[in-house]
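Shown here: the complex without one of its protein chains, the others still in place.
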């Protein structure tokens, strides 16, 4: 894509210019705990998935990360904390950050259950005691730094942790998240907005998801499943004004579906005069590529925002790209409306760049 | 609904106050060409459809209308022009308008094929010669009057006829239309907006509709089918920026489906990295009630707009409620975005009412 | 239906005459543990479900049954063993059987997990100790009698308990079951047969079920869910010759769906030349009525079989009407093929009646 060999389909803002073109993006480091990946190059791993990787990827070798208690048991790990005491493992990880000097860090690890963090120092203590799930620990380690953006693509409370947002703000950093809104959830939000605007009374929503990748496998563990369910249905009350009975959750693991999940959804509502209408949606969706397309944008947006002096978090970005957009308590809206806000935000970024002056904090992230 | 016995579900703006509450609406006259309805009261007809009508409906008797050449041949008619020369039939119809003094006239007749009308006098001549389809004739007869709104709920070019909009403007009247956007089309527009905002490349759209009411029966005539197809797919290029291959049209008549049509839709697109996703939508939708819910709003909006001194047409209303919103050449947008414009328009109506001053023409209908 | 007021749709053998017309059926007693039903007449209960019951139903009052340990905890019970020691409660239940003298007993209680029973005496002991789930206890109490048929419509091992089948045979009684095959499972068997006959390689099957009746509520308990899953997917290997990866189970409870459940199914297979085809099925099905239609047949068939001297169990009946047809170990086949066997069995019943001689045991139930 950087070489212009393939079209940037699936990158929402591919055609929007706010000063960070796709060609500028560069992968400087990679971290995993999966023993079958650690120590390999991204080139080798991409080949394993039958992709045709570019030669540059041979220059990035996967470093070992932190498994903590929250990595699913079915993954055979080669993590720093497999062989080192946690404190040492964390120190080693911070060295990696020091070496790689990333502008933007993405967390695309597997779902972990979490609670919002309200106090930075307490969070740091609990991290060292191994009592925080890995996504919060990673965010914490990144946000100790200045001028870096941490983007949390999975359901743990990161951009929805007030302590992390506040720390980012103080440090001149940025935290975005939580839980990348690809798949059925963003479509459901927009369908529900569509119904709400016609004042149709939603009677029930059932939504099933089944897939064959590691994320679905990890969601067969009840705790992770609940964490996911929460980010998938939280929008209902905010868009409709009431919470209709619903069953929305990842439903199962079926290996032959691979990364292309199957979604089935049933919605029924009361129309004018008491008549009942029904809508059924079925999808086959490639899970990971959709997320990858978002990450291209998020890297560009995070970098541009930092450069424009925007610190803390940015609700205009989170509202469009995330299932449970931070900061904690942010009212969710339909994605079509969130997109309008996002476009306005990119205009501000572009203007700030031309005028060479920072975006005032007051202008962003207020709802 | 006026008595508060049933909830106003399906009336999009039921909870929006712009000065014309639902309770104010009144049916003053009714016109049809169906011999099984002319001469009966609305009460009798409603009973035939197993509804439980309110006693007031016994006071409205169905008057004979104009069949012209465009009424489908399968309807046994009892029309004014069945027994009178066209000129006399038209005169009789105008007497009815004089007697009933409607504020708002709705055309919910069957689909007729048409061309936009560009010259008022030529249109009047052709109407008298029987060369215009019935929806344009009805609009013409209403818009000879001042202070009245004509709302065209079917696919003929009415609000998309420049001559009719101009005449309305000159006469202090209003013409709204064309083709009420219930059913699958408005949902498809919003789905397409959803895909466009993620820069997914739509490869193809297939959409089938089948139902058992008179509208579907009439659409088995190829001319009407084409007229309908045009209003159903015209938005694609305007929302996506390109026109993907598509097959979107009413497909057939199947009597046992009754008024609750069946819709099937298949959409496929290119996601990030060239992966192909697929979406299938199936719906069972009650056709007429959805339209009725819109009519409640349109009557209120048309009346409020006239009262605020808004003449000609109003693109903010048309864009949300209509499949091919007038005036001719208006750029179509997704319904979720059109709704935001509509809400802003109702705020202006409310403000105009409080300030007791007309809405300036410049403020509305400009895109 | 007995009075000819409604058509016998949904009764598979309504038009097949084997000597027991629908008009002959009579409800002689009813048993439940639900406190809101015990002590009421069937007439009162039918009214509660907005049905229009026949006056005869006022003559049947619901008797209290046995709750044991297997009744779901969300049911407020008024059971015999709520207030009596188990031995007394069982004795009381047997008195009811003595009084009512049923020819056929149906168990349509909620799913309970069970193991097959291999020894009659041990089963009797465990029943008295409260260690058997209610469906096995009910079957045991019926099958102590002679000349009676017990039909188990739910997933517990009853017709799949060798001890119960053998006892029925010795006593001149009959036991049929297990788990009435309405809903998505029998359709899935026939779809799979359809694919198997074309030698298409099934890659995966996902099937979700969600409904709003008490059965779905009870299936949210993991143990019951597993019991159900087993009867729903056991046919795959027997029809295909291999067991494809599958996820087939009741998925959730969603109250507004009521008794009309929603089913979604995804099947993919390899066609000629390695191409992959996909099939998606969505259904809205009224659960209880479909079962009721089967019960009309099963009452007639059970009575006719007993009269023809057929004791033990009848695989020709079970194979068509049941999800896990007894006896234990019976090879499952597609329903369309099972129907052919059933029709042949009804011909034998008819012949036995005309010839006035019993059907030889060798002629039935051998696979």
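Chains: A, B and C, in written order; residue numbering restarts at 1 for each.
Operating definition for what follows: a residue touches a chain if its C-beta (ideal position, glycine included) is under 8 Å from a C-beta of that chain, and two chains touch if they have at least 3 such contacts.
It should be emphasised that the depicted structure is a prediction, and the values quoted were computed from it without experimental measurement.
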Shown chains touched by the missing chain?
B, C
Among the options C:103, C:190, C:229 or C:255, the absent chain makes contact with C:190
The one of C:45, C:280, C:304 or C:317 in touch with the missing chain is C:280
Residue of B:2, B:144, B:169 or B:246 touching the missing chain in the full complex:
B:246
Provide the residue numbers of chain C that touch the chain removed from this figure.
6-15, 51, 186-187, 190-191, 193-194, 197-201, 260, 269-286, 289-290, 292-293, 296, 334-337, 339-340
Across the whole complex, the chain not displayed is touched by chain B residues 203-204, 206, 208, 210, 244-247, 251-257, 262, 264, 266, 268, 278, 280, 282, 284
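Following the convention adopted for this analysis, only the chains that are shown with their structure count from here on.
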Most distant chain from chain A, judged by the mean position of its C-alpha atoms:
C
Separation of the C-alpha centres, chain A versus chain B, in whole Å, is 42
Can you compute the centre-to-centre distance for chain B and chain C, using the mean CA position of each chain? Integer Å is fine.
52
Expected list for chain A, residues touching two or more other chains, is 278, 280, 282, 284
